[in-house]
Each structure stands twice: as structure tokens, then as C-alpha cells.
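To keep things clear, I will list the structure first and then write my remarks on it.
Up next is subunit A:
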Amino acid sequence: MASNVTVTTVIFYVFAVWAVGSALLCITRSNALASALWLVSTMFALAAIFVILQAQFIAAIQVLVYAGAVMVLFLFVIMLLNLEDVPHDWKRWPAWVVGVGLAAVLGTTLVTLHSYTPARLAREVSTMPSPVDPRLVFPEGNALAVATATQGAVGSVAQPLFQGYLIPFEVTSVLLLAAVVGAVVLAKKKL
Partner candidate 1 sequence: MAALLAAIGYEHWIIHVLLALPILAMPVILFAPARAARYIAFVVALMEMVLGIGLWWAFDPTRSGMQFVTDVTWMSRFGIGYRVGIDGLSLLLVLLSVIMLPLVVWGSWRGIDQKQRGFYALIMALNTGMLGVFVATDLFLFYMFWEMLLIPMYFMIGIWGSANRIYAATKFVIYTFVGSFMMLVAIIWMVAVVGKATGQYSFAYDNLLDHANLLRPWGGWLFTAFALAFAVKVPLFPFHTWLPDAHTEAPTAGSVDLAVILLKMGTYGFLRFAIPFFPMFALSKTTGMVIATLSVIGIVYAALVAMVQPDLKRLIAYSSVSHLGFVMLGIWGSTVESVQGAIMVMVSHGLSTGALFFMIGMLYERRHTRKIADYGGLARVTPLLATAFVITAFSSIGLPGLNGFVGEFLVLLGSFGRYPWLVAIAATVVVFSAAYMLWSTQRVFFNRLTNPLNEGIGDLNLRELAVIGPLIAAMIWVGLYPAPLLRRTEGAARHYVEMVTPALPPAALPDPGAQP
Partner candidate 2 sequence: MVQLVWLAVAFPLFGAVANALLAIRRPAAKTAVSIIGVGVLAGAFVVAVGVFNALVHDPRPSVPVVLWHWMPVSERLSIDFAFRVDHLSAIMLLVITGVGGLIHLFSVGYMRSDPGYARYFAYLNLFIVFMLVLVLGASLPVSFIGWEGVGLCSYLLIGFWYEIDANSDAGKKAFLANRIGDFGVLVAMFLLWWHLGTLDFVGITMRAGAVFPIGSSAALLIALALFLGCTGKSAQIPLYVWLPDAMAGPTPVSALIHAATMVTAGVFLVVRTASVFALAPVSLEVVAVVGALTAFVAASIGLRQYDIKKVLAYSTVSQLGYMFLGVGTGAFASGIFHLITHAFFKALLFLGAGSVIHALHHAFHHAHSDADAQDMRNMGGLRRWMPWTFSLMLVATLAISGVPPFSGFFSKDEILGAAFARGTQHPIYLVCWALALGAALMTAFYMARLLAMTFLGRFRGGDKAAEYLHDAPWTMTGPLVVLGLLSVLGGVINLPHFVGGTGWLERWLAPVTETARMTMTPLPEVEGASALLLISLAVAAAAVGLIGGWWVTSRATILTPAQSPEEHGFWRAVYHKYYVDELYQKVFVNPTVWLSRRVLWQTVDAFLVDRLGVGGTARLAEGLGWLGSRLQNGQVAFYVTMFAVGAVLILRTLVR
């Protein structure tokens, strides 16, 4: 079991480095098209990591919907506006400094999050007088592994999606409709 764990970890780190590298490049490229493509590569890296984290269906969706549809839309718009390459598309120093400074602050905060291990969270929630039953919020064990085992990768996602989360599911469809109408109205020259 230990070797299997280390192998996936190594693969995980490979993909992690890949994702971070492409994300970094995506931000720094002056050409919009280049950063779009680097973003696509980040998404692929993430899809791979999803698979490692036993979320195979979501990985597929990620590749299909996210990388496929959304990024294609981005590419399409970039092509449409045929933006020429803008040298050092960064803002003047005050915005730049603020941006990096803020990112640093955010980073340090998130690092402290690292100490919030699930055990500590469970302990804190259980001690705090909250109306919610802690066990409901943090069920033990890898409930996910049991579910995929019984219903298969897609089933484990589909069953709660279409039963527990049916209403949000329908709401998203309304949301998408609104987005489509909005996009049409905004982008069209004259109705």
C-alpha cells in the first residue's frame, strides 16, 4: 500500500508542478492567445489531478465542459477581436505592487489554513455550541470511496445530483438560459 501511495503522490506532484507552471505562464504572457492556451494546459493538469483524487466523472466534465467549451469560447472571442500583441501588458507600478503585495498576503493567510487539519476542525466544531450536529457536517472515513465502490464513478455523483440536489440543478438550467439571453442581447449589434 505504501509504494502505491508514493507512486500516485509522485504523479500528483508532477501534475501539480505542471499546473502551477502553466498557470504562472498564463498570467505573465503578453499575448492573450498564449495565456488562453496556457490556461487550457492548466485545466488538463487539473483534470489529471481530479482523477488521482478519485473524481473521475468530474475530471471528464472538466475536460469536456471547461477546457472544451469555455476556453474555446475564450479563444473564439480573442480571435474575433484579433487583439495585437501588447508588450508588457502590466499596469504601472502602483497597481502592480498592490497586486503582488495582496497576493502575498493572501498566500500567507492560506498557508495558515494548512494547520486546520480535519481533526482540529471536527474538535472545534464539536466544542463550539452550534445548532448543527458536527457528525453531519464532517462524516468520518472516506465516504466517497464506499459510494464509488457501490454505485460506480458516475452513479455516485448522479444519484445525489438528481435526488438531493434536484432544485439547484434546475436552477442552474435557468441560470444558463439567462446567460444565453444576456450574451445574445449584449453582443448583437442591433436586435
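Selection criteria: all candidates are chains of the complex that A comes from, given by their letters.
To be clear about the criterion, contacts are C-beta pairs under 8 Å (C-beta built on N, C-alpha and C of every residue); 3 or more make two chains touch, one makes a residue touch a chain; residues count from 1.
These numbers were taken from a predicted model, which means no experiment stands behind them.
Here subunit A touches, in this complex, candidate 2 (chosen among 1 or 2).
Only residues 91, 95, 98-99, 102, 105-106, 109, 112-113 of subunit A touch candidate 2 when the two sit together in their complex.
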